[in-house]
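Questions regarding the structure given below will be posed in turn.
What you see is the complex with one protein chain gone and the rest in place.
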Amino acid sequence: MPDATGLELLAQELGDATLETVYFRERATLVVDPATIRTVLSALRAKGYAFLASVHGVDHYPDEPRLGVVYELLDMSRVDRVTVKLRVPTDAPHVESVVADWPTADHQEREIYDMFGVVFDGHPDLRRILMPEDYEGHPQRRDFPVGGEPVIFTRDETKWLEARE
Amino acid sequence: MTPGEQPTLSEYRRREQSITLSPLDEQAEREESAQDATQELLTLNFGPHHPATHGVLRLLVTLQGEVVRDIKPIIGYVHTGIEKTAEDKAYWKVIPIVERMDYLSYYFNAMAYCGAVETLLEVQVPTRGQYLRVIHLELNRIASHLIWLGTSALDLGAVSIFLYCLRERELILDLFEMSSGARMHTRYFQVGGVIDDIPSGFERRLREFLKVMPGRADEYGAILNSNQIVLERLRGTCPLDADTLLSLGVTGPLLRAAGNPWDLRKATPYSSYEDFQFKIPVGTVGDNYDRYRCRVAEIKESVRIIEQALDGLPEGPYVSPDRKVALPPRHELSTSMEALIHHFKLVTEGFRVPPGEVYYAIESPRGELGCFVRSDGSSKPARVHMRDPSFVNLQALSHMAEGGYIADMIATVAMLDPILGGIDR
Partner (left out) sequence: MEVKRQPALRVRELNAHQLLRGGELEGANRPARLEGEELEEYVQERVLLTTLDKTVAWARSNSFFPLGFGLACCAMEQFHAAGPRMDIARFGFEAFRASPRQADLIILAGRVSIKMAPIIRKLYDQMLEPKWAISMGACCSSMGVFNNYALVPADKFMPVDLHVPGCPPRPEALMHGILKLRKLVQDDPDMGWRERYEAVGTEEAPSDV
C-alpha cells in the first residue's frame, strides 16, 4: 500500500477528482467524484495499478449518498494496493461503466446493478445476473428485508395443507 | 386458454427457449462461399442440469457446426444471499455462513473473512495459530485440487481417477474430522486464531498422509500425463495469453499456467507463509494441458508446505489471548469472574468492531479470494462481500473457448475449475 504521504501525493495529482483520502489500517483509499471515475482509473493505471481486483457495492444506509461502489486496484510489479470509492444517491444512481478499459468489470458491475440498483452507463449488457431477470427489487440494499420462510415441520403438515385451501 | 393458443411469455421466458436458429451474417457467407449458403447458427442451451457443467452453470452456446462462436454464461441458479444473511448475524456467526460460499475451499473463505475482521480489530494471531491455519489451508488446497482432478477426468472420460482422488480426499477429511469434528464446513478458523488445538494423534496421522500423497500425485501423473486422449484433448486447446487474462481479472492457476507467476502467498505473505519455502508451478503456453499440470504440481508443493509447517510448529497459544475477541478456555470459567463475563458477552452479543472498511485478499485454489468487510461500530457487519475468484475467472471462458470445438469447451470448463457456490454466493 502507498503510505499516508504517498496517498496524499496521489490525491494531489488527481486534482479535483478526489473528494477525500482515507488511510486506515495501512490501506489507502481515495474517495472520488462519480463523474470522474474513468479518468481516475486510467490515471492510476498509468501510475502502475494495472490490475482491477474487485468491483463491489456498498449500501451506506442511512447516510446519504447511499450507494457506494468500491474499486480495488493492484499494482503487481510493486505489490501495492489502492482502493477507489465513489458514492451515488438512490434517486440518481448513474455511474459510468469502466468495462471498456477494464473487461474484468463486466460481471461485477452487473452484480452491483442486480444487488444495489446502480445503473452503469455504457455497459454492453446490463441485466440481472444473480436473481431471475424479472425479479423486482434490489436485495442487497439495507432496507430490503432478509426474507425467509417459516420452516415446514411434518407435525404441522395438516395445518399447512389446510391453510392452503 | 384455448389449446392452440401460445401463452404470452415475458422477454426473460422467451430467452429461456432451448434452441434458436439464426441466419449467418451475409458478410461471412460471402467470405466462405465454398460452404453451403443455407448454414445457420445454432444456439444451444447447456442447461443448469448437465453432467459436465460442474454445478448449476448454464451456458448459451452459439454453434456453427461444431465450432463454438459465442458463449454466454448465465449464473444465479444457486444464489443463496450469503452476503445479505451475513449482515444479520454477529461477526463470529458469519464464519459458518461465509464458509459455505466456495464449498470446496471452506477454510479459505473463513481465512479471508477472519483476516479482514482481524485487520479491523488489529488483533494478532499467535504463531502457533498461524501455523495451524497454514496446515489446514494447504490440506484444503490439496482436497480442492483432488476434486477438481476427479471431476475433470470424469468429464474427459477417465472414470477411475475420480475414485482414486476420492480415496485421498477421504484421508484428508478424516484429518479435518480429527481436528475440528466435521468433515466439511468445520468452523475451525475463528477471529484471532483457531477454535481448538490439534489432538494428540493428528500429527502422526498427518505424517502418514504426507508420506503417501506425493506418490499418489505421481501416480495420477503417470496415468494422465502421457495419455493419448488427454494429450489430444488438452494440449493446444483454448489457450489464452497472460495479458488478456490480467485484463479479465483472472488469477490463480489459470494465470500461472499462462506464464505469470503471481501468487499472493509469495507476493503479500499472510499468516506466516514467508516462513516456508515452496515453488510456484508456472506453465508456458496457457492451454488446458498447462492448467492441468500446474494444479497437479501445486498438490506436491502443498505437501512440502505442510511438512515444513508441521516440523516447525511452535508451542504457544492457538488463539489470540485478547479475551474481548476470543473465547477464554473453559477451565478459566470456573475460577475467573472476568473470564465468565467475557464469555457471556462474546456468546450473546459478540465483539464490537471499530468502524471502517477493509479488503483482505488471500490465495485460494482458484485465485485471489478477497473479503471486503465494512463495519459501522456495532456487533454485526454492515457489509460482507467476498470477491470470489471463480466469479471473475468465468468471464474468461468465452475468450478461451471461442473458435474451438464443443469438446474443447467442455475440457475448458473443467480446467477453469468453476465452483458455482462461489460464483453465485
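By letter and in written order, the chains are A and B; residue numbering begins at 1 in each of them.
Throughout what follows, a residue touches a chain if its C-beta (ideal position, glycine included) is under 8 Å from a C-beta of that chain, and two chains touch if they have at least 3 such contacts.
As the structure is a prediction and not an experimental result, all values here were calculated from the model.
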- Among B:P96, B:P214, B:G236 or B:P269, residue touching the chain not depicted: B:P96
- Note on the structure: Contacting the left-out chain: of B:L59, B:I147, B:L246 or B:L264, that is B:I147
- By the contact definition given up top, give the residues of subunit A that touch the hidden chain. 131-132, 139, 144-149, 151-152, 157, 161
- Considering the entire assembly, which residues of subunit B contact the chain that has been omitted? 47-51, 55-56, 76-82, 84-85, 96-97, 100, 103-104, 147, 150, 162-163, 166-167, 169-170, 173, 183-185, 420-421, 424
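Please note the rule applied: only the chains that are shown with their structure count from here on.
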- Note: in the complex, subunit A contacts subunit B through residues 24-25, 27, 29, 50-54, 56-59, 70, 72, 76, 79, 81, 83, 102-108, 111, 115, 128-134, 139-140, 142, 144, 146-147
- Which residues of subunit B touch subunit A in the complex? 10-12, 75-76, 79, 81, 83-85, 87-88, 119-120, 122, 246-250, 262, 267-268, 356-359, 361, 368, 370, 372, 374, 382-383, 385, 387, 391-392, 394-395, 424-425
